[in-house]
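As you look at this complex, bear in mind that one protein chain is not there, while each of the others sits in place.
Chains: A, B and C, in written order; residue numbering restarts at 1 for each.
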């Protein structure tokens, strides 16, 4: 999971990249970075941490330049290393390139091994570095080289390249032929803005133009944009989990406003659960709020904030001692006794992965003497790992791949458990899409194991950890 | 505005104080601190910053001890100095004392000047240091000294003293005779827990016993608790703003669950605005959420999350350049176009102070082409400054003290503006109080200028800034 | 051991104080701080660490003002706490005061206990805070109050007070009647500069005027200086250890250039050891260099740098594991095999306290197969603790108080051990004094146990640690 940004032909390119990354912080909290074109030189800054930690204190007077790319990262393949923080950059005979990547290649291991046999040197463990090497070795102009390189790649890639070559500065934005991950383009003054989500365009005042098509390559230079289609796939496969959980509610993703899609999922869930007797619909904040509002509207059961989220919880909280462990679950979510005591509640969340967090939340409600908990999940059971950029665990860790619905309900301690049916989910997403005549086909592999591509034989998440001797780094 | 904690007779006193402070972070983000009794020695740690910054990395093995007090501070009187961070501590001939204070004395300047004339040395600029000096100079046991000292103090004080004297460790908790600020006590294993709000008791697994009475002094030692009433006032004056805005929704304050009180305020507001034509009720998150839910339930107008709050916004965000300034308002709140465009909305917030923030929010909505904005405020107009611990500005800064309702509506750019009437507010709070036979009289001075005490002639907020030559400090 | 600075009537008072502290860094490495008079306000910054760590990054534009005091501290009495870092400051009815103190009171415990009985509050554990309380409680002007307060103090105190009162800013510099610690005054443009050592005056380009007399109080204001003598003692007692070890070689202390005094100590030592057969005179760098040069000149034995000091060793070096421990002694001093192998050397150092360091150095030489080591110490055996500001350990830790010369030589593993006789030491210091008609009487208590004052019954070094319940603090 990552967020990417590209800005061209704007005097405040670096600052706007900072803001656009900030608005996409939910797409990755592990590292952040920026690369700016300064004449013939790329200036890069990246570090582990949140956008504000990494870029908030930056001296932007040293990052002047009219084009920039940026990245926020949450590790999928590749470990948690500074060497893996993006944008990655390189210097080649044709010039300098920086790249920001959202996605995951399924043939990264094979590509890397071939490159290593041919004398390539790797600094980190990401598939993005594989892409850079392929580009460096492909002939022709940088546009040609990018197309040639990516034709060898299978899997998900939404990419923004910042290219300095032959005295010109260009941006090349590319989306894989399946269209797994989002990528949008907008108009920003006399320049262009690329981003994973429209919320980033809104933040910087750019006007949304359109989503890149699956398999499309766009080159932006001097405020002009040219498009080509160097990649083809049999069908599109937009990630439905972006709608369910990952994207920000105010973004428009794959033609649908996420907030509307989630509200509609809640409505569908209410129809599916027609007849449930309950006193309140309570969301798990913040991820379940919109579906719970839809559920409440459709069912007539009142919506109530029975759980308050603590927004001061950071990721650095040091684990308290053994005695304290039981208390730690109370730090993030606070139950409101008045709403819960002696009440029957429909608890709404977006998904269940391992089940351990849901179980703790149910226990919190039980401590307030809730009478019944009917758990309503606004997506189908997750039964397969994602190879396209969502950090789901291996199959043996997925509770729905290993237990029946009844067993899961028992494990969680709830009176009933309902997952939204896949057809209803896709119907909800279709209903929410209003601006676009033909909504894309969706990838539902995590719910159906129907993978749109071959899947890796060497597990992707393991590359760089156990299968090969590799470089493990870390720099203060 | 501050939050205080006291723990007695528990092996994990320091860690539990940390957790209890964390759950009261909303009461103060400027500094945090803790004091632990270790045998005959007080060990103190305090610094500027959030609870997790100050205490998250603490080596708690060096803070062993069975009794502790803690504090989070948002400056009111006194400046933003490390010297003002609490708990304050002192060493006297009777032993050692640490104290955590929530509140504000209205006669602090007079008391301090008298003490200085008598040779007292001050390190910081808070009224809490005045209290410590009065205690040090009062005769008798520490209990007697605390009572004697506080009998000279007017204004608001909820205090927890940690006292080591004559080989014994005790805790003295005190609430001023008006009962401005909350202070509750709970049972925690074989010991006791004191806190500003019940949410802190919930966090650490303490069982709520009761609120301290206005004017009550409680001494806790070896798991036992004794009570006395050394202070008297003509009437109680619980701060109604704790219900409107300040306390956490899951806390029980002055006998009412805050969430219920706010929902009821929303209901009352809907009754007051009966007949408003609107398509959606939209809260300003997070402060307006509960009132908006009440409003929606009472009016039948659908509740919608038309504004998304960005929870990554920290206080350290560096102001971008002139060009960027306009963008900065978009960093905290994100409008959802789908909910707003061409719609008539009731926008619900808790209060208006200067009006500048509300104005920016309305503009955000206008950019999404909202059709009508009916602003509903769940409290009356603020027309007077608070002298009892809420950091409201001087009268000339309060928009409602200087403009008519129509002028304010025009300034904000809304179709209509409605403040909840004071009687309805007090009625809502009374309705929400269920556990307690006699709800307290409330202080409504900020809405009515009906101050329960004399008010300072030297403005309290200015002490230590302009009226006297003082110590300004700051330590890394 | 501490270093103090005061600057008056100079636009760059804070920066010059910084530089003057930097040049006195050898007098204390634990904490540093500065206080500046800004109109009617004192602005203070102090923290644990070296001068450059604490003040090197300071925004001096926020520390404008024409008068400042500064302090570097190495703890003696009082623990290693931020609360003990100086300058200390206070706000009283007469105005604001900051103070920097070099020295140690022998009656601090008695004074503190009396103050506590009278309602005084203490923040830290230093005797300097006692002085502040005495000043706050004494009647009259600040000059009168300082004199009255210090008349109650016994022991060593060189003090610089920065006083803001009645719209005027003054500096009061005081030296105790025995004159234990140095304190000099110089002319700096239109203002004055006070410092512990003349090297600080040299650093900032101030012209040395003279040393303050024992028992003298100087008030500096608007470039003028007035003097009085409020304190009397039977005799002067300048600390001879300043000459032996503590002061910087280029300073003039008590009328003598330290470098000249140390060279003369080496000459005297050579006379005392006339007849020693050796191939080289080798100093323990840096403390033994000047005495070794004097020894070589007087004896005709060649001076050689047989030990190289590593200047990158900081105080923060983390102890390596058990296997590494033996190696750690090699980190600070590097023997030069060429100089040592098969040679007879006179090893020159300034003093021996516990003997453990000397023993390790001798072992380093032995590893290079040195033939003979004749250890020459440029001061007499240390047999008594210092109560006047030098951080010597208790008597049972002093090797010379517990072993004969032969036993010490055996413990250290040297062929011979010679201490400079006390008469020769005092003679050397007298010889080096050229500018001053009457050199002071010296305190030699650590060599002779002839203490110029009563000594504390409660050991001073223990105050605030075990004898009383106290405040132990620590703030990030």
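Rule of thumb we're sticking to: a residue touches a chain if its C-beta (ideal position, glycine included) is under 8 Å from a C-beta of that chain, and two chains touch if they have at least 3 such contacts.
Here the structure is a predicted model, which means the values were calculated and not measured.
Interchain touches from the omitted chain, evaluated on the whole complex, reach A, C.
Between the chain not shown and the residues C:117, C:168, C:190 or C:330, the one that touches is C:330. The chain not shown here is touched by just one of C:54, C:199, C:278 or C:352, and that residue is C:199.
The chain not shown here touches subunit C at positions 11-12, 15-16, 19, 22-23, 25-26, 50-52, 56-57, 60, 199, 202-205, 248-250, 257, 259-260, 286, 289-290, 293, 297, 302-305, 308, 310-312, 314, 316-318, 320-321, 323-324, 326-327, 330-331, 334-339. For subunit A, the residues touching the absent chain in the complete assembly are 38-47, 54, 82, 85, 89-93, 95-96, 113, 116-117, 119-123, 132-133, 136-137, 164, 468-476.
What we mean here is this: only the chains that are shown with their structure count from here on.
Subunit A and subunit C have Cα centroids lying 61 Å from one another. In terms of their C-alpha centroids, the spacing between subunit A and subunit B amounts to 38 Å.
Shared interface positions of subunit C, defined as residues touching 2 or more other chains, are absent.
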